[in-house]
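Dumping the structure here so I can ask a few things about it.
Apart from one protein chain that is not included, each protein chain of the complex appears where it belongs.
== chain A ==
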Amino acid sequence: MKKSSRLIAGLVGLAGLTLAAAAGAQEKPTPGGTLNMIAQPEPPMLMVGLNTQGPTLYVGGQIYQGLLSYGKDLKVLPSLAKAWEVSEDGLTYTFTIQEGVKWHDGKPFSAEDVVFTADKFLREAHPRWRYIANTYIESITSPSPDTVVFKLKRPFSAFLYAFELSSFPVVPKHIYDGADYRTNPANQAPIGTGPFKFKEWKRGSYIHLVKNEDYWKPGMPHLDELYFRIVPDAASRAVAFEKGTVDVLRGGDVEGFEVRRLSKLQGVTTTTDGWEMYSPLVFMQWNMRKAPFDNKLVRKAIMHAIDRDFIVRNVWFGLGKPAVSPFASTTRFFSDDVSTYPFDLAKAKELIAQSGVKPQEHTIRLMPIPYGTQWDRMAEYVKQQLEQLGFKVDIRAVDAGGWSQALSEWDFDITFNFTYQYGDPALGVARHYLSTNIIKGTPFANNEGYQNPAVDELFLKAASAVDEAEAKAAYAEVQKMITDDVALGWLFEQRNVTIMRDKVKNLVRTGIGVNESMDDVWIAK
């Protein structure tokens, strides 16, 4: 069990509790019961194929399922596919699907649904899958009712990692084929293969799911009902957990300091597991098309001027780990043999002097990401540090739409952003650095305008490598180059804490955490 190494210093005291909960997993599950959770913020819809925001995945993950899932060690696990095979040349992927799976409307699930999902639905509706499909996939076929075969144009080492719930939720062909995906009435009452069926959504109040009696895993799910309550105020969410109205708090449901307080309560278990697949990494994103960020020495100076330990400790209450590389340290291919930028104001000022940039001539617009007070505090901290270098900094508060738009249209100086790693750098990391991904229209591309042909080439080489060692070497080289160029200002790796009552068993089992089908979750009486 790797748990203790993943727990950060501030939470060491909780390790005992976590291990105790793990021991509880051996007990025999009690059937029945209702699990109360919080959907924060209220999701726009539950159709995971059309929306992949956090709360959508949390609720939708009980209704829809991915073709594969991934362990806490990022090992590939079966989900709707029970077996898979990769050909020697890395060009043919054959999946065998589970038997006896039914959609919630009673129709049988078949390989045709997977082909439709991959070839039509997600290719149109899902930007990340569209990129993979159009770049790498030659053909998708179903030679028999229980097998699906993906033929690739060239090897893609990350391909097996592209079938997780948020990347590849399998959707019903008989409902979506031939109709407009976005206006389909089934989006309001979703139909999936998951352990729970959609029952009712009272906007602003709760989302109610009930047990799927025809679920394909025998004897599961154990729970009868799931409630995802909508509580817009952070303090009220903490109170709801204390009062027992909800049994689970997902990472981000309550503020950092509340995590500390609530985890000390009697009968409460916490874990930082269940985020390995995503491993969110937070960074500053600057517009490299503009002065002063076009100057590498200035970017280096800014990195030296920011105390990442301070940010983690004081703004995020220890729920993180300072980042040294563009790759999260929890993921494969992470390398710490990179250019590092320890906090050193004197050095930062020296670099500014060397750069020839006169900081007082620049007013930097700092646009905080509008995700809550901790991000605001971080903006204030970065502002104060940049001002120490002599820059003038103007904080521009925006709402979520304004942030997304400004970043997508490259109309920004500096902002915060974060990336989910999705288990493989080719899926979660490369998109922020490839010059081919300098595109408008999304906030999660190479919005900073970083261009380095050598980096492009290495990423491509690593992604097409059939041999893992070859990929590793290329990725190590890439990390060195990007950190030397300071393409982005890496701040820290987020550690999200799931807080739950002791009676909730088996909740966080895989690397996608609470988004995993809760078929094996049960409540002790």
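Throughout what follows, a contact is a pair of C-beta atoms (placed from the backbone, for glycine too) under 8 Å apart; a residue touches a chain by one contact, two chains touch by 3 or more; residues count from 1.
Quick note on the criterion: contacts and distances are computed from a predicted model.
One chain of this complex is left out of the view, and of "Xanthine dehydrogenase family protein subunit M", "Sulfurtransferase", "ABC transporter permease" or "Cyclic GMP-AMP synthase", the protein name its UniProt record gives is "ABC transporter permease". Within the set A:30, A:98, A:245 or A:314, the residue that contacts the chain not displayed is A:314. Checked against the hidden chain, the listed residues A:102, A:123, A:151 or A:396 yield one contact partner: A:396. Among A:112, A:376, A:456 or A:477, the one in contact with the hidden chain is A:376. Considering the whole complex, the residue from A:42, A:164 or A:255 that touches the absent chain is A:255.
Within the complete assembly, residues 234-235, 255, 257-258, 261, 314-315, 373, 376-377, 379-381, 383-384, 387-388, 394-397 of chain A touch the chain that is not shown.
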